[in-house]
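One protein chain is absent from this view; the other protein chains keep their places.
Coming up: subunit A.
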Amino acid sequence: MNSFGIEQFPDYKVPGVQHVDFSPYESNGGSIVAIAGDDFVVIAADTRLSSGYSIHSRDQSKLFEMSSKTVLGSTGCWCDTLSLTGLVKVRMQMYEHTHMKTMTTDAVAQMLSIVMYNRRFFPYYVSNILAGLDKDGKGAVYSYDPIGHCERATYRAGGTAGALLQPVLDNQIGYKNQNLSADQLPPLTKERAVAVASDTFISAAERDIYTGDSVLINIITADGIEERKLQLRKD
């Protein structure tokens, strides 16, 4: 991320002099998984906040409740995460004042995309996954890149272990690469979604040093948001 480093100007290098460049970004680690069903959505995030090989906290939630139907999971640079979620909350409150109703998940998804793109030339270093119930009550998962590209999906994994987790979800939720015919695909139940999310995190904690300690799971249904916590490896 450090594009203005001394490396760009080799003529200015002086032998023996130490150059310390300031980088505005830092990766604080963490992973998120979200799985959508017909009338529910499950979003899970680990609770480890780290910096390099140090741990800041073993118990920091990366899930931000935006409304009774929408949860935003944010990982990456923690300062950008706090700033972005604070901004989204303010924008949602302004919407509620003007329109006298809560923003729908789809509206939040679009707004988040716009807000992130507004920082196209100094991006929020955040990997966002928005989970919620859409206007028809169906589960929705929206995933983002750092400059706001937004895509709706059935399931998604993000964060430092995203590349480890996504293929597992493809196989277990999307039934990819399994020799199952269309009528053999069982519908996704809430219990299976929670089980798959939990298992993927247990696997991620094995191999990704930035993921571990515990995982917070939010299950969003029409009745509200249920919270569960699962312990993971602490090393």
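Throughout what follows, a residue touches a chain if its C-beta (ideal position, glycine included) is under 8 Å from a C-beta of that chain, and two chains touch if they have at least 3 such contacts; residues count from 1.
Rule of thumb we're sticking to: contacts and distances are computed from a predicted model.
**Q** Have a look at "Proteasome subunit alpha type", "Annexin", "Alanine aminotransferase 2" or "Radial spoke head 6 homolog A" and point out the UniProt protein name belonging to the hidden chain.
**A** Of "Proteasome subunit alpha type", "Annexin", "Alanine aminotransferase 2" or "Radial spoke head 6 homolog A", the absent chain's UniProt record names it "Proteasome subunit alpha type".
**Q** So one chain is hidden, and I want to know which residue out of A:S23, A:S51 or A:Q93 touches that hidden chain in the complete assembly.
**A** Only one listed residue reaches the unshown chain, and that is A:Q93.
**Q** Can you list where subunit A touches the absent chain?
**A** These residues touch the chain not displayed: 86, 89-90, 93-94, 97, 99-101.
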